[in-house]
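In this view, the complex is presented without one of its protein chains, the others remaining in place.
Up next is chain A:
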Amino acid sequence: MLIYTLRRILTMIPILFLVSIVVFALALAMPGDALSGQINPANANPEYIEEMREELGLNDPIHVQYGRWIAGIVQWDFGRSVVHSRDVTQVIGDRLPNTILLSAVSLIITYILAFLMGRYAGRNPYTKGDYAIQGTNYLMLAIPSFVAALFAIFIFSFQLGWFPSTGSVGRGLEAGTLDFWISKLYHTFLPALVLGALVTASYTQFLRNDIIESSQKDYVRTARAKGTSESDIYNKHILRNSIIPIVTLFGFDIASIIGGAVIIETIFSYRGIGELLITSIQQRDSAVVLAVTLMLSVATLLGNLLADLLYGVIDPRIRVE
């Protein structure tokens, strides 16, 4: 198991190398740079701007720029944000906890909802309750998240006033106090719910279908023949098998949730990585864009690794000795 994990981590290195090249090429492909459009040429000397470009190394050949960038990363130096005038690690460090909180709350809500709904629908297929759950699923799958987010804000914030519509924490609260954390969770709940809707729908559907399929399996018949009660059959025999496909999805979810967070955070003005990414792209703050994109790639790879390891825990057939 340990050797397997180490081997998997080692194989991530070449993958990351390729990813870094693609990410870097994409960032370079963006038109303009941090200096274009930001400075009024009437106020500043064009020669000075050109001098700044030279100084920042923006005029160097591509491979030199890439080499400088990658050499920095190896030393945990992601460069400086031109817009924020701070180190990229600091800029990201400010935002990262918010996004992690959002993703974690979103995943927890997703798992709870999907588990309850999927299990109910799978045990009672083709009933009214099942149809209601499936209807909700299709709705969650079909509505784009930015539309869902606007509806959620309209209904739960403006009409009902249950949740705040913007921000990631209340004003005037001291960081670290209990009130601060409660306020944070309170601000996180609505965006997390919207963010998890898509994943919840697909999990629910997967779980439902797998439970229905598994309930016809021979081993379920064997369990019945032993006099095992219906609830034990579902909770012990079927669920253990039906969780397997969901765990496989876990790796992809990490990516899709963080990707979704870009949109959701922007709509909710939630100060996380997603919002940072969008504004950085708009301002051509390429050091931040590069670092965030690379970070998302690493998160996806780690998510997949985690899913593979969990897979072995749940399914003894693929357990690595």
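The rule is short, and it goes like this: contacts are C-beta pairs under 8 Å (C-beta built on N, C-alpha and C of every residue); 3 or more make two chains touch, one makes a residue touch a chain; residues count from 1.
The rule we apply is simple: contacts and distances are computed from a predicted model.
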Handout entry: "Ion-translocating oxidoreductase complex subunit D", "Hydrogenase 2 b cytochrome subunit", "Helix-turn-helix transcriptional regulator" or "Peptide/nickel transport system ATP-binding protein" - which is the UniProt name of the missing chain
Key = "Peptide/nickel transport system ATP-binding protein"
Completion exercise
Answer key for A:83, A:281 or A:314 versus the chain not shown reads A:314
Problem - Residue among A:68, A:86 or A:221 that touches the chain left out of view - result: A:221
Exercise for the section: Could you please point out the chain A residues that touch the chain left off the display? Expected result: 216-219, 221-230, 232, 236-237, 240-241, 244, 314-317
